[in-house]
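Missing here: one protein chain of the complex. Every other protein chain is in place.
We call the chains A and B, going by the order they appear; numbering starts again at 1 in every chain.
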Amino acid sequence: MSGYRLSAAAAPAAQIDRSRPIGFRFNGAAYRGYAGDTLASALVAAGVSIVGRSFKYHRPRGVMGTGFSEPNALVQLGTGARTTPNLPASLVPLSEGLEARSVNCWPSAAFDLGAVNDRLSPLLVAGFYYKTFIWPSWGAFEPFIRRAAGLGRSPALADPDRYEARNAQCDVLVVGAGPAGLMAALAAARAGARVMLAEADQRSGGGLGLGGARVGAGTARDWIAEVEAELDAAANVTVLGSTAVTGYYDHNLLTAVQEVDEPGLRQRFWKIRAGEVVLATGALERPLLFAGNDRPGVMLAGAVRTYVERYAAAPGRRMVLAANNDAAYEAAFAAARAGIEVAAIVDERPAPGEAAARAADALGLRRVHGRIMRAIGARGVRAVEIVSAAGTEAIACDLVAASGGWTPAVQLFSQSGGLTRFDEALGGLVPDRSVQRERSCGAAAGVFALPACLAGGAAAGAAAAQAAGFEPPAIAVPEAEDHALAPAAPLPPVPAKGKVFVDVQTDVTVADLQVATRENYRSVEHVKRYTVWGMGVDQGKLSGANGVAVLAAVQGVSGAEMGMTKFRPPFMPAAFGVLAAARPNGALFHPWKRLPAHLWHERRGAVFEDFGWLRPAYYPLAGETMAQATAREVRAVREAVGLLDASSLGKIEVRGPDAGAFLDHIYAGPVDSLPVGGVRYGLMLNELGAVFDDGVVARLAADHFLLTTSSAHAAAVLAWLEDWRQGEWPMAVVIQDATSQWATFTLSGPRARKTLAAAGTSLDLSPAAFPRMTIRTGEVAGLPARVQRASFTGATTYEISVAARSAERLADALWAAGAPFGLQATGVEALEVLRTERGAIDVGIDTDSTTLPGDLGLPFGGKACDYLGKRSLTHPAASAPGRKQLVGLQTLDPLQTPPVGAHVIGGVPHPSQGVVTSSQFSPTLGRSIALALLTDGRSRLGETVQVWSEGRVWPARVTGLRFLDHADA
Amino acid sequence: MLLIACPWCGPRDETEFVNGGEAHIDRPTPAESVSDADWAAYLFFHDNPRGWLAERWVHAFGCRQWFNVERDTVTHEIRRVWRLGEPRA
Partner (left out) sequence: MSGAYSALQLVRNALTGHRGWPKAWRSPQPRPAYDVVIIGGGGHGLATAYYLARNHGVRNVAVLEKGWIGGGNTGRNTTIVRSDYYYPESAAFFDRSVTLYEGLSQDLNFNVMFSQRGMLTIGHSRGEMDFRRKLVNGMRLNGIDLEMVDEAQARAMCPLLNPSPSARYPILGGMVQRRAGTVRHDAVVWGYARAADRLGVDIIQNCAVTGVRRDPVSGAVTGVETTRGLIGAGKVGLAVAGHSSVVAAMAGFRLPLRSYALQAFVSEPLKPVLDMVVSSSVLNIYVSQSDKGGLVLGGNLDPYASYAQRGNPPTMEAVLSGLIEMIPAFSRVRLLRQWAGIVDYAHDSSPVLGLSPVANFFLNCGWGGGGFKAIPAGGETFAHTVATGQPHPLIKAFSLDRFRDQALVDEAAAAGIEH
């Protein structure tokens, strides 16, 4: 508990607002912080040293990093529906009333029973799972092991927050608003390009924003403010703060997640199509490898500096800096300036950079050329053990600022497909060759000196603008102190007593990597999978480079030979909700297709169901069950007249001089021979000869056909027709989908004609003038209409189509006209019974992807020309014995109705002889009827078979398809 | 996400298009004289190359026109787009 809040005098440049204190709770205790704090900085300032427990060994852990690099302080934020697991405290802005808990510890972070695993750690070596729990079975152990897995808890309630998606285009997208990124954005903006600049942090400037450095005439802060002002004012620039670019996909499409502080709107998902991309993603600091390098009080040097300078949060009172690079010295300087005692700077290199050494000496800091061996103290560092020419020495301290150098953040570059190169001096990957229209600059490109970052950023921005077609003006690069910083490669660890963590979050140690190598898991990918190195919530950002260094040393190869595991999106974890924001959930997940007369059906009391379209299933009267209502509706069609909304049937118009010839290629049967005014049933086959859709074709004129398709297949049929017209038979034909333009109602039953006549029509309805399978154009109820006589139900049917906007007028007119004749509204349930009574197929229900027209007993061919599927139908397999043929089934007990999906059993080798595809109780016949696809079914008429479903059996007789005679006239 | 330059409408996101598989696969006719093997070759046996692929796309949520694209199946780079009926190269 050694952290504390620095005074305003000690941290003059801190970006917290001391006039706005904020109360919050952590692990049940109340604390105070300030506006501008993160949860992590507030905890550091409050002296909370143990913020969580590690994944496997449950070792106590403290805040180690900042931003997305924090591996230890993972919290369960909030409660109830908004609870969020595993958030790094360093990414959580402090807000009033905030409530957070450590994950993965019980009963508390301070005292965790799981810590027994630390004692057992010799047994829990990498790969131990694979070697044990074999007998009697994994299932005997898994429940216990599973309980220990995971970190935080998933919410249990639906997410009450909203996410938003935006698409954007720009000429130049700059990722990262550090010094290089700011210069790049500036250069591209001045060239006139449409620029977007995305920065994950709330503030731009990167490390430059902390203070100290001079840029141009003033301080770095002044310069950042100037650039921000210019970019904000420019009409061609969009600056996205708190926006992490998460993915770099094909054709320069980048995704980003923006934190949004609006009521109810949590985050925004950006999909940005960029002409050119500038990656100024900076670099990631590496921890140092020494025993106990995970202890509370051991922090990244850059994080120490950030907490001190940005947040006025002192992580300790007496600090040792351990480093192998000059940049890390800034942490010691910042600490010293803030009044934190700096006990020593322990540098692994014999000679630090001159400027760094001079500055340290000027502050009177003790410098040692040596290495840190060990941090002492389990619940918090009490001292470090270092080794130098003078021997081994223990230095008391409660804070270790450690830096193993900096690794360019090439994650996005690598995602873009770009090829990386291992830089031995840096100990990390740098961009080598771009594949997409993109360029890296600044630390992301392995350039660390501030002047070079500024110049490189300016050059990258100008080049990007130029590549996007703009003429960049010369841009003055401000002068800057060469403020850093020779980053260094990590050194392999020295053997020491105690655990040396390569990946603190997943508890992977140097010893684990050694064991993996010994067992010949040598590839970085094998090591990663065997040890879980790099598989934590920080996605290996902290551990990647150190792991490669250790493995290279252990295996005796170069870092380049060792390679690196593949970087995968997202760059940082992102909520499923925001990544899916472009695809709404709930009612808009797949928007409902409603009938034009939907409200009319509602008024009739329809029960709607999803049949691809939202259609009335049935219209129950008071107290009626579905079966009762359906039976009443069926009886109406058989004995009086029923009204059905058939607007969902696909209606496709095919016009042109070649229309008939073209359709002859499409349908299995003849079309062009159809007379004008005629209607014909037709099957469409795919090239395998299988039935793809059925419907009727009507010829409205010599060069004009109207195709009616099944409701589910309208879009597919339209696409199918266009495909063949454009690709195979480029004939003089125009194809148009007219489905949504028409509303269609059918009148079916013995009194259909009278009802239609009563509704008023210009058409002569006499059977002679308007026989079955014809179409007429005229007026119905004063509305222009197409009336078609085609029926799948055996009942006299008039299918009346009017303009969609007139749907309710037509329905009202028919409803009123039919009242004296006993008209009933009928739904899909009744239709299914009616068409089953007639043995009419429903494609996709009574057929599967192997069903050929012959299997249905339906004719095909009958024309000279080639047509789709023809060749497959001539294959011997198309007429070989053993095919599944559609037949009728009647249970011996007429009152038993087996379910759809029941099988016909019996026979060898396979007990299933077929499957029931449609099954209904027919109120007309007073018995159950079914259709089934049955092996060699048509040769088995009259046979008694066993129908089986989930253990129940119904004896049934095989029959023909028609249960009911034709009544249509 | 691919950016596909429809030859009729210009560049659009891939979500406006539907892929139709390999281009320039000739449909053998007449049916009476096509062997089973040739018919199977037409239906099923295509190149499936790793690298440059000539393929068909349709601007399904746009002009509904089919066209051809030459795309690298590894990098997804598109180097050529041409209309049906135009020669392959």
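As a working rule, a residue touches a chain if its C-beta (ideal position, glycine included) is under 8 Å from a C-beta of that chain, and two chains touch if they have at least 3 such contacts.
A quick note: this is a predicted structure, and the numbers were derived from the prediction, not measured.
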Which of A:E99, A:D159 or A:E639 contacts the chain that the document leaves out: A:D159
Contact partner of the left-out chain, one of A:R366, A:R421 or A:H590: A:H590
For chain B, the residues touching the chain missing from this view: 1-2, 14-15, 18-19, 21-22, 36-37, 40-41, 43-51, 53, 55, 71, 73-76
Hidden partner chain, residues of chain A it touches: 55, 82-86, 122-123, 125, 128-135, 137-139, 142, 145-147, 149-159, 161, 247, 249-250, 253, 255, 271, 415, 511, 515, 518-523, 525-526, 529-530, 532, 535, 537, 539, 566, 568-570, 573-577, 579-580, 582-587, 589-590, 609-611, 688, 845, 848-850, 872, 875, 877-878, 899-903, 905, 909-912, 915, 948-950
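Basically, only the chains that are shown with their structure count from here on.
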Contacting residues of chain A [partner chain B, same complex]: 249-253, 271, 273, 417, 435, 687-688, 719, 722-723, 726-728, 730, 866, 870-872, 874-875
Complex interface listing, chain B residues touching chain A: 1-3, 13, 18, 20, 27-32, 34, 36, 39, 43, 56, 58, 60, 64-66, 75-76, 78, 84-85
